[in-house]
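In this view, the complex is presented without one of its protein chains, the others remaining in place.
Labels run A, B and C following the written order; every chain starts at residue 1.
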Amino acid sequence: MAETLDITKFKSKIAPDWCPGCGDFGVLTSLQKACTTLGLDPKDVVVVSGIGCSSNFPGFFGSYGLHTLHGRSVAVAQGVKFANPDLNVIMTGGDGDGYGIGIGHFIHAMRRNINVTYIVMNNQVYGLTTGQTSPTTELGIQTKSTPEGCIEVPINPIQLALVSGATFIARGFSGAQDLLAETMVKAIKHKGFSLIDIFSPCVTYNKKNTYPWFRERVYSLQEEKHDTSNFDVAMKKAEEWDTRIPIGVFYETTDQATYEDLEPAYKFGTPVKQKLGLGKDEITALVNSFK
Amino acid sequence: MAETLDITKFKSKIAPDWCPGCGDFGVLTSLQKACTTLGLDPKDVVVVSGIGCSSNFPGFFGSYGLHTLHGRSVAVAQGVKFANPDLNVIMTGGDGDGYGIGIGHFIHAMRRNINVTYIVMNNQVYGLTTGQTSPTTELGIQTKSTPEGCIEVPINPIQLALVSGATFIARGFSGAQDLLAETMVKAIKHKGFSLIDIFSPCVTYNKKNTYPWFRERVYSLQEEKHDTSNFDVAMKKAEEWDTRIPIGVFYETTDQATYEDLEPAYKFGTPVKQKLGLGKDEITALVNSFK
Amino acid sequence: MSSSNSKSVIVWVGGAAGDGIASVAETLAKACAREGLYTYAYNSYQSVIRGGHVYMQINISEKKVWDQGDLTNFLIALNLDTVKRHGKEVLPGGGVIYNKEKIKVEPSDLGTGVADYGIPSSTIAAKFGKSPVMQNTIALGALAFLMNFPMDAVAEVLTSTFKKKGDEVVNANVGAAKAGYDYAKENFKPSTYSWTLSKTHRMFMTGNQAIAFGALAAGCKFYTAYPMTPASGVLHWLAPRGHKYGIVVKQCEDEIAAMNMAVGGGHTGARSMTATSGGGFSLMTEAVGLAAMLEAPVVVANVQRGGPSTGLPTKQEQGDLFQVLGASQGDFPKIIIAPFTVEDAFYSTVECFNLADIYQCPVILLSDLQLSEHYETVDDLDFSKVKIDRGELIPTTATAEPGTYKRYKDTPTGISPRAIPGTPGHMYVAASDEHDEDGVVISDVFTDPVKRIVMMNKRMRKMDTALKALPKPQLIGPKDADITFVTWGSTYNVVRDTIQTLEKDGAKVSHLNIKYIWPFQAKEVGEILRSCKKTFIVEGNYTGQMERLVRQETGYSIHHHLRKYDGEPFGPEMVIKEAKLILKGSVKVSELAGVR
Partner (left out) sequence: MSSSNSKSVIVWVGGAAGDGIASVAETLAKACAREGLYTYAYNSYQSVIRGGHVYMQINISEKKVWDQGDLTNFLIALNLDTVKRHGKEVLPGGGVIYNKEKIKVEPSDLGTGVADYGIPSSTIAAKFGKSPVMQNTIALGALAFLMNFPMDAVAEVLTSTFKKKGDEVVNANVGAAKAGYDYAKENFKPSTYSWTLSKTHRMFMTGNQAIAFGALAAGCKFYTAYPMTPASGVLHWLAPRGHKYGIVVKQCEDEIAAMNMAVGGGHTGARSMTATSGGGFSLMTEAVGLAAMLEAPVVVANVQRGGPSTGLPTKQEQGDLFQVLGASQGDFPKIIIAPFTVEDAFYSTVECFNLADIYQCPVILLSDLQLSEHYETVDDLDFSKVKIDRGELIPTTATAEPGTYKRYKDTPTGISPRAIPGTPGHMYVAASDEHDEDGVVISDVFTDPVKRIVMMNKRMRKMDTALKALPKPQLIGPKDADITFVTWGSTYNVVRDTIQTLEKDGAKVSHLNIKYIWPFQAKEVGEILRSCKKTFIVEGNYTGQMERLVRQETGYSIHHHLRKYDGEPFGPEMVIKEAKLILKGSVKVSELAGVR
């Protein structure tokens, strides 16, 4: 992506207050680049987050934003999209927010194949609450809430998305910004539910999954000419961890109709743009239907 | 399973009030057979349900029971198991209860590989609330809440369980009771989280997925010598629908430690059986730790 | 109630779930409505799909009926259980209609003066196909004769109901009804009833239908829900109409999603609503606070049922008042409205959407099972009263100097002009964390106590503004009444009925119904109650929640109360009885009444 890109349009007046070195900085810049590249108008972009360090994202991004409840970004964001499908709706949040308390909304939103993009800053820990275990914390990792080591098998967001009907499934690393920005461009362009699970290291509370740890392991699926239309291969790739970890697009399909394609009410146009109230004849017809 | 089996021990004084022909009758009998076959003592069995027609199950079963909140059976049941791992904890409920509102608890319980058995009476509809769409309703099906047809891709419980860490994953059909009872025996014997997703037709509100519809399609994985240790094949088998639908055990593993194996507090014995209160020395040590 | 008015009749239809009780009852009620009679039908059903004991109570009169009444004149019994349970509740002069080839009724099952209207329904039904519900239609025909109601009216309704199923079905049903009518004519003594039929066609609807219709009329464009009795009726009415009127009707994965989606939709500019009952509302409370903090308009209906917990899923109660008052943590602006009649449920719903837009806060419509699920004839609605007020909504065509727009501007009314996503030059972030006028959160770098106070005061000021604007509570009846009833929600109706009777007996009675529950109109309610001689509150819960709220907000303790929490609705008889005792002075006033 051209380094000369002028992303000021998507900058907010607020400087991010993440810890110096936090992975979320890279995610922020990448999304600013992606939206700029796509030539989006900030007024037509709504970034919706939950609660967490990563969920402070909208405050640092220059567009309409919603900073909602812990675990509810996906629910609120769908409400935004249902009400006004013309908007570009992007959800940003953390692993605890999305895969922990919010997992129900996440899975059901994917079933709907609603046309939104979900960006998860996965640092495998609860940052804002000062370092407890998260649904993606590795087995054995000691945290404030698991001093004897985590004993729950971590969630595999990619596989979960694959079996739940998401139609664009990718992974990023905030240490590989250009690839990340490119992936975001694809995700936002994609019609249907797109997920980008991003390794966004927590330099304060995650002493294992650090920048160097990921740098040693990550490789680009696209460079390896991975076939993004093959569900089974995507499932296999999603198993890789420990030694080699793939980033980039795992799976992509446009065979599945989007919610917007199927919702019958939209034939009257965008809900927020319809004129309200009933006409005389409509009233008479409705009143008679009760007689 | 021997037809001579005397299941009275697991019968309750209450006659089920399900609609005549409801699939849940077959599930009830099968579990009574399974528990009898396993020689369990009713006092050591706790059946925990949510809310729904299927969730009325514990009232008709002769053991300890809990009839909790819609979507919360898995959460409450884990509490029961954590407090007293010596009990046989069985969760019974519906597709809406478990895969809709309760999906978060379902997935996180599987990650824990906690040693409980989850029996889902999947009728692909909301029965007790008189026939709305459910997370397993097929695309296009008309219900009270989707008069124009359901437009959300149904959940695939088997695949969801496979990627979420469940260690025993099976499917049953209440029209094939002996196989179902056998499967239940295996599931309850299994150490770790076991799921049985059961086709339990709603004769009142589901006019498509009926007994005949299933009878024409279901076949036993075990008769086809399916390799239950092969994750990938299980994933493939779980894709089959429309024409041929597999029932029986999809996947089974004992490689994964159970929650009971890993929880350090259990070295003091079953929580409910420990004596309560602190000893003199413990008190002194704790008090001094604050000084 | 019937006994006090000869030009009225009460009919009960009882049997098991699945016996087709609702359709018998609806046909009868519709026929009456079309002939110009008033009807009120309350269905007492259970949380089971087949079986159990279900009975529909239909109160029919030439004058407006306020409730289901107490005892019945006619009982259509579709099974023996119904005879055993209700045979003794039939009034002298009335009778029990049943299939004598299926049910064996002992004289001892019926009270004295109650006729045995056994019919060989199976034999008769055989002539009209083998549908088991045909005997219900026969009973209906017999009833028409016994209450001296025009058979044609019944036939007409049956025709319109079954016409989509073809002539054969229509003829079978009409034929069966006529056969029932004729059998009764030949075998039973002629009816004492006589009716002046105005022929005015009235609407016949439930409270839930009125709420749903109100939402449609108010321009609701996004309705989310998770099914829950007794709120599902709203979903069931809107779902088939969404694609006809451009409303996105969405069944969600749970109530948390339903509420949070509605907040998102409301924030984005679509009039959004969700409805549930107490259990689902529990899960919505966190997002109620969210809406208040984002200042997003949203309407949420809680249709109360019997609690606690899963409780009595199909039964009447008014036990969620404290729940909605305490919904979500902290202090924040919210509006709570309790509709009290079917008509009012329609208008109140429209009002909820307007108030949500004007005050940019969550508005809770607090209904109850009886109000929401009973059927009633409704006089024509006045659509000129249906006005749409979006409040201080900035047009999406507007522009502003970048960085100048303050979403949460501190204003004298507390209301800040609102821009929705898509509006040029007005970008902001709406945050659930405390924020400054421009929306920037203040909880991370330094939680400035001064800014915090400004924002708290601004939000809460909206309630002072609302208090000035809301319609004032009105005392119905004479200033010098001997007794003043206090009600909220559906109990308004049984009390109206009671008051008619008491007034007939010459009592001076007044009535205060509390519709606007929050912000509470403490000054007006306090003044009204303090001006009354004897105050008497009738509400459907154990702890007297409204009685307590009134004391909390006004310091005034209501003298007497009648509470019910057995799941069944109030009947006029028990209210009249208590009121008369109070008038006689033979009920001691509640402990706190009168103390300071």
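Just so it is clear, a contact is a pair of C-beta atoms (placed from the backbone, for glycine too) under 8 Å apart; a residue touches a chain by one contact, two chains touch by 3 or more.
Just so it is clear, the structure is predicted and the values come from calculations on it, not from any experiment.
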item: Option from C:A327, C:I364, C:A466 or C:I483 whose C-beta touches the chain left out; value: C:A327
item: Candidate in contact with the missing chain, chosen from C:D116, C:E434, C:D482 or C:E578; value: C:E434
item: Options C:K30, C:H53 or C:H511, residue touching the unrepresented chain; value: C:H53
item: Residue of B:G62, B:P135 or B:P154 in touch with the missing chain, whole complex considered; value: B:G62
item: Residue among C:Y375, C:Y428 or C:Y565 touching the omitted chain; value: C:Y565
item: Interface residues of chain C (partner: the chain not displayed); value: 46-48, 51-53, 256, 277-279, 281-283, 285-286, 289-290, 292-294, 304, 306-315, 317, 319-320, 322-332, 431-434, 443-447, 449-450, 452-453, 456, 460, 526, 530, 541-543, 545, 548-549, 551-557, 565-568, 592, 594-596
item: Touching residues (missing chain, whole complex) on chain A; value: 17-20, 51, 53, 67, 69-71, 100-101, 103, 126-130, 132-133, 135, 144-148, 204
item: For chain B, residues in touch with the removed chain; value: 12-14, 17, 42-44, 46, 48, 51, 56, 58-59, 62-69, 72, 75-84, 86-87, 104-105, 108, 263-269, 271-272, 274, 276-278, 282-283, 286-287, 290-291
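Rule of thumb we're sticking to: only the chains that are shown with their structure count from here on.
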item: Cα-centroid distance, chain B relative to chain C, in whole angstrom; value: 38
item: Intercentroid distance (Cα basis), chain C paired with chain A, Å; value: 41
item: Set of chain A residues in contact with two or more other chains; value: 104, 108, 263-264
item: Sites on chain C at which at least two other chains make contact; value: 243, 249, 253-254
